[in-house]
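Working notes, structure below.
A single protein chain has been removed from this complex, and every other one stays in its place.
Order of writing sets the chain letters: A and B. Residues in each chain are counted from 1.
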Amino acid sequence: MSWLVWRQYRAQGAIALALLAGFGAVLIVTGAQMASQWHSGLASCAASGTCAKLAQTLSLGSPLGRDFVLLSNLVPALLGFLWGAPLVAGEVEAGTRAYAWTQGISRTRWLLVKAGWLLLAAAAWGGAVTALTTWWYGPRNALYASAFQPNTFDTQGIVTVGYSVFALALGVAAGALTRRTLPAIAITIGGFIGMRLLISEVVRQHYLTAVTAFYNPLQAFAPPGPAWTLQQGVMDKYGQVFTGGNGPEVNGVPFSALPANCQKFIMIDPGTMTKTSLHAAVTCMQASGFRGFVTYQPASRWWAFQGIETGIFLALAAALIAAALVVVRRRDA
Amino acid sequence: MIGFRVDGRSGVPPYLQIVQQVRQALRMGVLGVGDQLPTVREVVAAVAVNPNTVLKAYRDLEREGLVEARAGQGTFVLARPAGPPPGTHSRLGRSLARWVHEARSAGLDDESIESLLRVTLQAGGSTGFLGEGIA
Partner (left out) sequence: MSEPHRVKVVAAPPALAIETSGLTKRYRRVTALSECSMVVPEGRICALIGPNGAGKTTLLRMLAGLAAPTAGTASVLGGTPRQDPAFLADIGFLAQEMPLYRRMSAADHIKIGAHLNSRWDGESARARLLGLDIPLGRAVGTLSGGQRAQVALALTLAKKPRVLLLDEPVAALDPLARRHFLGTLTSAVAETDGALTVVLSSHLIADIERVCDYLILLTRSQVQLAGDIEDLLAEHKVLIGPKKDTGALAATHTVVHTTTTARQSTLLVRVGGPLIDPAYEAADISLEELVLGYMGASAAPAYAGLTTVAEG
């Protein structure tokens, strides 16, 4: 059975390796450039003592490298529809299921071995891609402290392995269900993008309870390290949150929401606030119980989040393979 | 060794076609006593018939005493079919030719001759009035 998988997919495997090689070449070239930029930047800022402002002065990475890294977002979906969708649907369309499913092995074994090897290959491929991108991101992570931001989080670490396995499983399940490759491809792409958006936009921030820090609104505050800031703003003593809006405002708090005794500092002309009047207003707000707050996921949780997200996609993949198995076993060939 | 022909559309059951062809070969001297008939596998591969058909034909020939199956060796001719002595065919053939000539002179075409022969065979063939040679 394994030999059949090898024989059936060796051409695609070669193509995948070639693509990986091309991808790797671009990343290694641009990554090496970026690393040398980073090191010379560090050296010169150490000489001039301006390393604290390095993020503003140094621009890292070529657009080509960044485009390629963003492209790696699509890599799993590619696996899903190139390998996953035709796994069952292709055999149905070519009629070869009548051949494959009347040989001396059960359909369960046929699907498990075939999907198993491809899932392994997908994991390996995703692993190789993410190893490249993670290395590529090294200087940027150090400079911009952005490893936890959506998009950069999604293209480094171990999540790509989970995405790849999930996309392949989704393709297999969609192909088993529709029995036609093209609709299965559409479902795979749609389902993959949909699930990725759902997880990254809605679910991810709730993996662990976010930390909220309060601070003096007169001072600026940022969570330490490459944390993921979910919300930042001002809260009054009743817990109402203000994060800015339309119209005149003070530190994100609308003029109308200010206590009357604080409004007077800028009542004269809300449109032309001076630094002094603003400072007076904020001091008054602080006295009335207004606090600055920031809700964030600390940088230390980065690997935990990577692990949780990978786990979620692996679990989804397992469920999809189980569903495909049920469909293939139950339905007439 | 002889080869067989099986015509799926002749209406004659395939096994009977094989039986007839063996008998014919024996009568014409193509097969002689002691000769081996093709094996079932050989026949089946050559003419694509059901193996049971060949077996059945050979069993029929065996029952008639014309051939004999020797275990592990094959099927061999044991005897020629009982029938008129050699020469009978040619003698009767000559007299039939004379009759056909007579019939044609009387204005019968081939189709009428064939139909007359068939009717005569059907009506009287078993009673033997047409002559011992053909019955």
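As a working rule, contacts are C-beta pairs under 8 Å (C-beta built on N, C-alpha and C of every residue); 3 or more make two chains touch, one makes a residue touch a chain.
Only a predicted model underlies this, so the values are computations on that prediction, with no experimental measurement involved.
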Checklist entry - Where does the absent chain touch, in terms of which shown chains it meets? => result A, B
Checklist outcome for this item: Touch assignment to the omitted chain, from B:M28, B:A48, B:A71 or B:A106, lands on B:A48
Next on the checklist: For a quick check of understanding: of A:Q103, A:T212, A:T243 or A:S288, which residue touches the chain that isn't displayed?
Outcome noted: A:Q103
Item to check | Positions on chain A contacted by the hidden chain, ascending | outcome: 1-4, 7-8, 94-108, 329, 332-333
Checklist outcome for this item: Even though one chain is not shown, chain B touches it at residues 6, 8-9, 11, 13-14, 40-41, 44-53
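Quick note on the criterion: only the chains that are shown with their structure count from here on.
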Checklist entry - Which integer distance in Å separates the CA centroid of chain A from that of chain B? => result 87
